[in-house]
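The structure is given below, and queries will be raised subsequently.
As you look at this complex, bear in mind that one protein chain is not there, while each of the others sits in place.
Right, chain A next:
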Amino acid sequence: MKKIYKDASTALDGVLFDGMLIAAGGFGLCGIPELLIDGLVAAGTKNLTIASNNAGVDDFGLGKLLATRQIKKMISSYVGENAEFMRQYLSGELELEFNPQGTLAERMRAGGAGIPGFYTKTGVGTVIADGKDVKTFDGQDYILERGIVADLAIVKAWKADPSGNLVFRKTARNFNPPAATCGKICIVEVEEIVPLGALDPDTIHLPGIYVHRIIQGTHEKRIEQRTTRKAS
């Protein structure tokens, strides 16, 4: 069992095909798999459907895959930070499926947990419910949402050990664990690969069973909205 690969292109080799569904971790630009996104740009895989909470900015994150027209469809909750995204969407080049943020996270979690669908009250009475099964439990309406099983999950963590056990850092965890679990194959990029035994088993956020390939690299970790206060 050898999970460590030398770089993004090597780790992505053999798992990519045109038209595939990819689940990506990250919230805004925080905790995004920036090296694997670069790897996808280099590989040139086309007609991608990407389930990701956001779509990056014009020159960073998933925005790079939009610039190269590799994305056919996005499944997201909020896409407001990307001018090229809006241009492609308004011209009809890009499909967009809005999911409420919690529904998107739960679709990934459920897909990874072998649950093909679940009922939620999120979106009842809104356009999100259009065409979906509605069921009443204890007098309250719920709509049926489907679990997502992705062909590939691309994820960013802070540290991994060689068996794929992962630790995330602060709010960079976000969609990464649910995205990781819903991938038939999951590739993780980390800032540091530590030796076996270096991670306390009680503090592992995601066990290595979900992780198939690991790369280590340097991350830009761009800040989208730098806000500060005066030192008192």
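Note that contacts are C-beta pairs under 8 Å (C-beta built on N, C-alpha and C of every residue); 3 or more make two chains touch, one makes a residue touch a chain; residues count from 1.
The working rule: contacts and distances are computed from a predicted model.
Participant: Can you tell which of "3-oxoacid CoA-transferase subunit B", "DNA-binding protein", "TRAP transporter small permease protein" or "Sulfate adenylyltransferase subunit 2" UniProt lists for the chain that's not drawn?
Facilitator: "3-oxoacid CoA-transferase subunit B"
Participant: Would you mind spotting which of A:G44, A:G102, A:G117 or A:P207 touches the chain that isn't drawn?
Facilitator: In the complete complex, the chain left out is touched by residue A:G102.
Participant: In the whole complex, not just what's shown, which of A:T45, A:Q88 or A:N174 touches the removed chain?
Facilitator: Missing-chain contact among the listed residues: A:N174.
Participant: Quickly run down the residues of chain A that touch the omitted chain.
Facilitator: Here the touching residues of chain A are 27-31, 53, 76-81, 86, 98, 100-106, 108-109, 120-128, 158, 168-178, 205, 221-231.
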